[in-house]
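This structure is in structure tokens; I'll ask about it shortly.
Only one protein chain is missing; all other protein chains are in place.
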Amino acid sequence: MKTINVVINGIPVQLERPMNIVEAAKRVGIHVPHFCYHKELTIYAGCRICMVEVKGKPRPVAGCSTIMSDGMEVFTESEKVIAARKGVLELQLLHHPLDCPVCDKGGECALQDYAFKYGAAQTRFIENKRLIPVNYNNPLLERNMERCVSCKRCVRICAEIQGDWVLSDMNRGSRVTMESFCGDESECVHCGHCLSNCPVGAIQSRLYKHVGRPWYVDTEAETICPYCADGCTMTLQTREDKVLRVVSDETYSKGANRGSLCVRGRFGYDFPNSNERLTTPLVKKDGYFVESNWDEAVAHVAKRLSEIKSAAGPDAIGAVIGGRNTNEEAYLLQKFMRTAVGTNNIDNMARMGHINALNALEAAFGVAGSTNQIKDIAQAKAVLLIGNDAATENPITGLAIKKAVLKGGAKLIVADAGRNMMTKHSSQRLTYRAGSEGELVMGLINAVFATNMHDADLEAKNTSVFDKVRAKAGKYTPAYVSEKTGIPAEDIKRAATVFANAKPATIVFGKGITATADGFGKSLALADLAFITGNVGKPGGGINPMASKAGEQGACDVGALPDRLPGYRKVSSAEDRKRLGGLWKSELPENPGMTVGEMVEAAGAGKLQAMYVVGANLAYELPDTKNTVEYLKKLKFLVVHDIFMSETAQLADVVFPAATFAEKSGTFTNSERRVQRIAPAMKLQGGARPDGEIIAAVSAKMGRPMDWEPAVVMEKISVSTPIYAGITYDTLAGGGVQWPYYEEMKSGTAVLHAEGVTGRADNTDAGVGEGAALAGKVFPFVADITVSLYHSGTTTRRTRGPNMVVGKALAGMNPSDASGLGIADGDTVVVRSSTGELRLPASIDKAVPSGVVHIPAHFADVCAGTITGLVLDPAGKTPVARYWPVAVTKA
Amino acid sequence: MSGLEKFIKTIFFWEILKGMKLTFKTMFDKPVTRLYPKEKPVVPPVSRGLHALRRHPNGKEMCIACGLCAAYCPTRCINIRTSENPDHSKAIDVYEIEILKCLFCGYCVEACPVRALTMTQEYELASYTRESLLYTKAMLLANGDRYVGKETHFD
Partner (left out) sequence: MDRILLKNVDVPNIHDIDVYMAHGGYISLDKAFAMDPKDVLEEVKRSGLRGRGGAWFPAGMKWQFCVEVPKFPKYLIANADEGEPGTFKDRPFLETDPHQLIEGMIVSAYAIGASGGYIYLRGEYPDGYRTLNTAIKQAYDRNLLGKNIKGTDFSFDLTVHRGAGAYICGEASALIESLEGKRGQFRVRPPYMATHGAFAMPTVVNNVETLVNVSHIINHGADWWGSIGTKESPGPKVFGISGHLNRPGLYEEAMGVTLRELIYERGGGIRGGKKLKGVIPGGVSTSMLTPDFLDMKMDVKSLQDAGSAIGSGALMVMDEDTCIVHIVWRAMAFFQHESCGRCTPCREGTDWMLQILARMENGGGRMEDLDILADVCHTIHHNCFCPLGEGAVMPVLSSLKYFRHEYEEHIKAGKCPKGLRARVRH
């Protein structure tokens, strides 16, 4: 396209594409005032403050809705324009209350700035101001419509980016207000997009209300949200070493999340301030914790571990690192275990499911990671979302899917056994019987082959792989799959047609696949589906596994796995052991170690005598809580690092107080392989120390000193971990890098396998198993145990915001099931399984399919692990605990 | 000048007498210095003494905790902590002025949009401890109460 030459305030500007005046002016550093314009939203042209003068036009024109054409001459600060702005501002301020001194937006308010620059000092309005009561319908947001400038950005962002349509503009004319329709906030997911997008103080956070002012902020650190694995960039503001609030990027362009946050990120920030934080190392003496000091506690740990090592051998010691820890810490822990202790008994909490997806993707395409990036999903023309509720588990991935649907017109197929909040955006919903995920995926593959919708060019190059997949899918005819899954055969065919004919199409999946029996085989089948439809290696295509916690992907990458060294090199490979052993100046153990589940079982059997748990709450997150606690109690020695006195820490012999993400630096790797830096926003609280420092101290005491400063550790990782080669803190500056990183291009890899893929790298093969129906006569329901949007574990239970919205666990039940059992909304129900029972209030929810009880996994008083058993899947040794047969009765 | 005149001036120490003229004159004037601790000066109304927080006639504090005084303060000696009351109004939990850091520039008073903060004629601030020079809200309010009606400074 030909360039457009325009003149703005006398400065000639060249535009390579047509754009509006506001954006064009931004190019040359001229700010055109605006309220209602936002580049990510549709043009509204309502505020009329962006009026500019265009040469040859008698009246000022709106800068947001006027597209620049060749030869246009614009004046943004001429006398006429200033007069127009002054007039509009006078009207804007007519009813605006003069409460800037107590408005929390004061100091960062667009209206304030413009009024200061253009407005008259005194109003000519002598009538009474409009009085509107403040709206407190929302637990986290306050809406003060007296302050509203009616720019409708909140309404538009709620509809266009968040896709929830909670807010609407009620009434008309001067009585217009932005509120939820008829006060119904039930659809609100408290993402706070409206809050971050309000140019004035009309929408305010109730957590931050009257707490701070912009000039109270001492430090501001751009960091990464520590909750889910979407890896959202956000800014922490602190005052006097307390987190004041979280702000997101108002331009909606930074990071993997492009400025968006969910309720956990935006409102779940105050756990570092909690007064429940551990402050000193605790050593258990005679069954009671005694406050100790660092030197003593570290020496004690080193001594006990050395004793056990020499008495029972290194393999009697195991270590687990949790999902909240950084890559550097995971690396240090596995290095500590492999060198100082001398065992491969190291695992991380990706074992709860995500590891299956990584192993399957490695088996299929050779790289253990998502093939694409999250924002790519928005380009897809069809999305298969299976076993993952992206709207609650990975909300920012959910936004990318919504963008594909709302902006790109993509077809969304939602396949899930339980409740899925993405259903309202879907064009097709497939509700399968829990356990029959594999049959459904194979059924889709079968249907694709049956109608010859697979990629024929690719087949010509990869005949053997295609033949293998075709043969495997042979028996999964629509009729057979329909019988197994309970989905009508027509629906399966329709879904296969939609998915195979859309180019590009992408797959997003999560724990509903990976944390079930044969999770590895099912993930592999999904990889096959992406491969045969020719979507691998294409932007907007590919296959995206969703990890559940921020540190999971990274911990696997840097080798916190019992059978893998950093970079997924096999422990069994002598060559890799030798290379790493050379770097670490140590002989590395060659036998693969135990996984988390195996360690707990071994502890019960007395084979494992000591455990070193960093930031993982095993007694809570693992299934079969009762036995897990029993087994952990049998350990001779248990060391726990945690920020709170978690259920596991209570069982420990030594507890080290750890630093939160707000106090340390490091990196997280998100689901899309993006390595991103977190930065400290405040000083270490109490006596807490970063986990890496503690590990290094223990290691040093055991005769293996290590550097623990995160930047130095990252340099070592880049040497020892091939997939992280070239990644240092310098290359990570400015938004992180998706590994693998290419020095010569100075960039990471957004789309893997873009140069072509050959399918099965190694000849791994795994079936999807037999999806036997979980529900039976004794236990007629299936418990669907998932994370809630508002909670994700130990930390969120100590945050104010999420607890204000959802404070307790509710058992979601289908109305027909509930009425069959005589259960009304709010009644206490007993959910009983073969291992235990839970008592919690029921919530009648149409979104929960019949035959399923929805149990949230992360509440203090109702531990979902009580009703599950510890069953390890043979392939990945992952605990199979996503779905569990239960019986429900009214209490 | 004649020799005689010079002679007379010399023997009578004329130059010294001339110099002493001012001394003798001021001997009968009112002294300009004061016996300070015993005698207190009358402070002009616009002097900038210790800060005070004012109250409304009904006894309610005037301060709305907007934080503008803290924002304007060149030495950052004002510390305010606020929270939300059950009725959603703004509660002042902490309002402290660290007098040791204060320059008495009066910018804080100038910044106050509701004229809650003012300066009084109180100038005797010396103390033996640092802690006592951290003026809390209660102390500032008490100072305001002492000066009711006299805080004419910026009104």
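The first chain written gets the first letter, and so on, giving A and B; residue counts start at 1 in each chain.
Basically, a contact is a pair of C-beta atoms (placed from the backbone, for glycine too) under 8 Å apart; a residue touches a chain by one contact, two chains touch by 3 or more.
Predicted model only: the values in this text are computed from it and were never measured.
Taking every chain of the complex into account, the chain not shown here touches A.
When the omitted chain is restored, the residue from A:E16, A:E79 or A:E127 that touches it is A:E127. Within the complete assembly, A:M51 is the residue of A:M51, A:L167 or A:A602 that touches the hidden chain.
Among A:I11, A:L91, A:A479 or A:A605, only A:L91 touches the chain that is left out of the view.
Of the candidate positions A:R175, A:K475 or A:K570, contact with the unshown chain belongs to A:R175.
Touching residues on chain A toward the chain that is not drawn are 43-49, 51, 59-60, 62, 65, 67, 84, 87-88, 90-92, 94-95, 124-125, 127, 149-150, 152, 168-169, 171-176.
We take it that only the chains that are shown with their structure count from here on.
Spacing of chain A relative to chain B, judged by their CA centroids, is 57 angstrom.
Touching chain A in their complex are the following residues of chain B: 64-68, 70-71, 80, 82-84, 88-91, 113-114. Those residues of chain A that touch chain B in the complex are listed here as 100-102, 106-107, 134, 136, 142, 206, 209-211, 213, 215-216.
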